[in-house]
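Complex shown without one protein chain; remaining protein chains in place.
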Amino acid sequence: MGIINFAPKILDPIPGGKYVVNAIDYVVNWARANSIWPLTYGTSCCAIEMMSSSMARYDIARFGSEVFRASPRQADLFILAGTITRRMAPAIQMLWEQMPGPKYVLAMGACTISGGPFVYDNYSVVRGAQNILPVDVFVPGCPPRPEALFHGLLTLREKILKETCRNPWHEGDTQDLSQLDRYREAAKAWAELEKIKDEEMAEARAKFKEENPDYKSSFKPVRVTKEAFPEIAREHEISLAEKSSKGLSKADMFKALKNKFASVTITGVTAETPEALAEAETAAVAALTADSVLEVRLNAEDYLAAVEFVKNDPAFKMDYLIDVTAIDYPDHFELITMLKSLEKKHQLFLCVPLAKDESIAAEKRATSILAKVPSVSHLYAAAEIKEREVYDMFGIKFEGHQDMRRIFLDPEFEGFPLRKDFTNPNMIKRPV
Amino acid sequence: MTQENISTKHYIKRYLKKCITGPWSLLCGLSVSLKYFFNPKKIVTEQYPENRKTLKMHERYRGRLSMVEDAEGNNHCTACGMCERACPNASINVQPTKNIAGKKVLGRYVYHFASCTQCGLCVEACPFGAIEMSTAFEVATTDVTSLEMILNKKEGQG
Amino acid sequence: MSMTQLPPGFKITRETDSEEFFINMGPQHPSTHGALRLALRMDGETIVEVVPHFGYIHRGLEKQGESMTYLQYIPMTDRQDYLTAIQNNLGVVLAYEKGMNIGVPEKAEYIRVMLSELGRIASHLVFFGCFGGDLGGQTCLLFGFKEREMVHDILEEVTGSRLTTNFFRPGGSRFDVPENFIPRVKAFLDHLEGAMKDYERFLSKNVIALERSVGIGILSKEDAIAFGCSGPVLRASGVDFDVRRANPYSIYDQLDFEVPIAHNGDCHDRYNVRIAEIHESMKILRQCIEKFPKEGPYRSKEKPVKLNPGRYYSEIETAKGLYGTYVVAASGDKPYRIHTRGPSFPHIGVLNKMCQGGKISDLVVVMATLDPVIPEIDR
Partner (left out) sequence: MYVPSVTNPIGDYVREWVPQLVAYLPESLQGETTCSVIAFAINAIICIIAVCLVNIGSAPILIYMERKVCAHVQCRLGPMRLGWHGTIQTIADVLKMLFKEVYSPQGADKKLFYLAPLIVLIAPFMIAALIPFGHNLLVANVDMGIPLIIAVNGFGVLGILLGGWSSNNKYSLMGSLRSGAQMISYEISFALVLLFVVMVSGSTNLMEITNGQAGTVANWMIFKVPVLGFLAFIMFFIASTAEMNRAPFDIAEAEQELTGGYHTEYTGTPFAMFYLAEYIALVTNSALAVTCFLGGFHAPCIGFESVDQILLKVPGVIWFFAKVYFMIWCYMMVRWTFVRPRVDQLMSFEWKFMLPVNMLLLVGGAAYIALSI
């Protein structure tokens, strides 16, 4: 890595050359340790703290590190600020490779050290930057304060000052921690220790029991007295919702929809006869509190027509699509289309049960598309990306959608994460 | 961007107006930066390693988890495991053991600082006030294994 | 490159192909505000088409939420829109309260509103900084963050953390506010008033900033509604919609504030709306300081940690826009499904529409004024 590393080879045979090498070491290390230019890189919360640290209050410039380089070729330090996902990992590796040596990596925050909040039940987060890069300094915290980052910088400085020409900077090694489950490891280790202890202590315990047959512990754990709080009813919120609700009432909306589409019902309402059903539905709608949203259930065949109807009907005028999402039940999906009228201020959720395709073999079910529904992206432009999300997460195909690709996950990704039967080799089940 | 369709007269008028308002607005901006440049009192920088002595975190600041211990190093933990269950990502291992009387007491309180998000839910959940969030923030390290900590010095009482 | 086979996502087909080329912006780029990748199809300096590629920070929060208790999910919302984490807490807590059927004491409501508005100010100050910074004026970035630090000081004193606050709980909040909270907020507001005057003089009328933002990235009213935009982006296009006004929560109905609206829908309007919102938030905070109840509980009696089975939806107005939380509760203390509707997602969806025909420099300004937070999109 540069001519400096040949200095010992040339200078050592010369008498007194060692001192020259040491002097060179001192100067070079002094320069490297005091001029650390970080790379502008950040993915999430830690990036904001990293930015804060370069701002007026904390001012990373005092350390000479305010020169955040946008190009990796001019940077010395890679501050890994923010979660590393499996999709981002190759990009990060590439960035690191583009940096000229000697280069250092500082893992900032819990996510980059171990996966942080995303360790368990997670399919997309890399559990620790050590899996992909050699990390020099770890700064725990979520996110660490700017001061903590500075402490990390100072720690790195110490580390750089220890380098010599004879033992120059070299690329470190990565560690495979992708399947490390800290909780279970620790529990296992403890269980073994406990076994040994039990055996060792067995005698002493028996003896103790003999000597103190009616021993009672004097230790009484003191409970922390918690403040007492009054119970408060939900009046304010409900009256607030009542006051602000304009436009069509829930009952009117339901009635209008029911008249138009026969399949419209309310979730969970069942009855023997159509008359009883209608009565029960009206009762259910009337029972809805003001702060809840009317959620009507209708068949997939009526879905597109219903959305079109509420969008164009002058009484409804649902011009705003809040969201499209779905729920996975064991035997069916439910597609929720959340609609709103900006003008009339009323909301309506359409809930469409979609039967899962039974013709697909059991072993292929988890990775194949199980349901289809017409797309509403031609009615609401917002639905385009939302439907892609539902497709990506649930494997529900939207017919008539222009651009049905996965949105968050790689095209090669197998399975649909938000399904209940989703499995992934990278997922570790929560131990507690 | 769209092409504008305006008359020549209007265009010249706008051009001249810009010639006057433009420099003025720039001067306004410059006056602000000059004001800040010549006013050292506006500097808000806190010099971290130098101000270590005076730097105090707020009382509620959530640094790393620590055990409440008395002078002899006894803790209040009963190894009930409430904190363990409250933790969003299993960063706490409460490892109980049996004391000489055969009663379940705390053996080791393992804290995985590497994955802790410092949300404070464990402290909220603890019925005995045995743990707290300390205000330590200088926690950087070059050795990741040092982030797995055993918080209790002594076995739990019982 | 042959245009007959366009990379995925590009839709416009053209016959001439000699001058066009592709540029990848991101996933690590100074002005994509995080890990977002924009594939640009360029004709010289002019943008023909933008295709955003999401998912570089997709962390599977919703999947993880299904195996967490309701309370454990609150800190997870901090990590979505980390610029106003406190408002995200409020959003999810409001949905829980519906399911738990508990009310909130008056003092807690004031604490909620005040902290949310402080969060809004912090977020908009970051916007101010990033807007200036993306235009090339690094000084604006530092100015914006300077005052933001003060907000975060207050937040830290109250909640215990600067960014990831994890403060609100169903029925109130984690702690009471400390004694010096009100004087501190007051002092901060007095300071901010003066600082904002300076900052507006610094950037608002700056002729170069005007040239860069007026008439750039125009978003029509119809498009803004159709694409599901919300918050300042929607209001800058002339739609008078603010959840705090249209569908008030907490005590926003008792407070006197205006909803700033602009009509051109260009970058400068979005900037103006946000600056006006900082002033409105200050107005709200001043009213809250006056009305703040000194006595009273800061939370209601603790309820069991379960939600009654059912589906609950709450929406709030965060600094970015409409933040909805949809919780499907079954039996047990874990949600069956928890879904977040973040405001930034639709904003990136409309990016292509706003940038077509502009320059690459315009894209940077448009991105800055959309003010997206990528982890909130990807979740």
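We call the chains A, B and C, going by the order they appear; numbering starts again at 1 in every chain.
By definition in this document, a contact is a pair of C-beta atoms (placed from the backbone, for glycine too) under 8 Å apart; a residue touches a chain by one contact, two chains touch by 3 or more.
Just so it is clear, the model here is predicted, and its values are computed rather than measured.
Taking the complete complex into account, the chain left out of view touches A, B, C.
Among C:211, C:240 or C:258, the one in contact with the hidden chain is C:211. Across the entire complex, the residue among C:41, C:59 or C:146 in touch with the chain not shown is C:146.
Taking the whole complex into account, chain A touches the unshown chain at residues 1-2, 4, 27-28, 30-32, 34-35, 37, 55-57, 59, 61-64, 66-67, 69-71, 73-74, 76, 100-102.
Take chain B: the residues that touch the chain left off the picture are 15, 19, 26, 29-30, 32-34, 36-37, 40, 42-45, 47. Residues of chain C that touch the chain left out of the display are 21, 23, 29-31, 45, 132-140, 142-143, 146, 202-203, 206, 208-209, 211-212, 359-362, 364.
Assume only the chains that are shown with their structure count from here on.
A comparison of the A-C and A-B interfaces places the larger number of contacting C-beta pairs at A-C.
Note: centroid distance chain A to chain B, computed from Cα atoms, is 18 Å. Contact with two or more other chains is made by residues 75-76, 78, 146, 149, 164 of chain C.
Of all residues in chain A, those that touch two or more other chains are 56-57, 117-118, 120, 142, 145, 430.
The part of chain B that touches chain C in the complex is made up of residues 1, 18, 21-23, 25-26, 28-29, 31-33, 35, 44, 58-62, 86-88, 117-121, 124, 133.
Considering their complex, residues 56-59, 62, 110, 113-120, 128, 130, 135-142, 144-148, 150-152, 154-155, 159, 182-183, 186-187, 190, 194, 197-198, 201, 204-205, 208-209, 212, 215, 217, 219, 221-224, 430-432 of chain A touch chain B.
Of all the residues in chain B, the ones that touch chain A in their complex are 43-49, 55, 64, 76, 78, 84-85, 87-91, 93, 95, 97-98, 100-103, 107-108, 110, 112-119, 126-129, 137-144, 147-148, 157-158.
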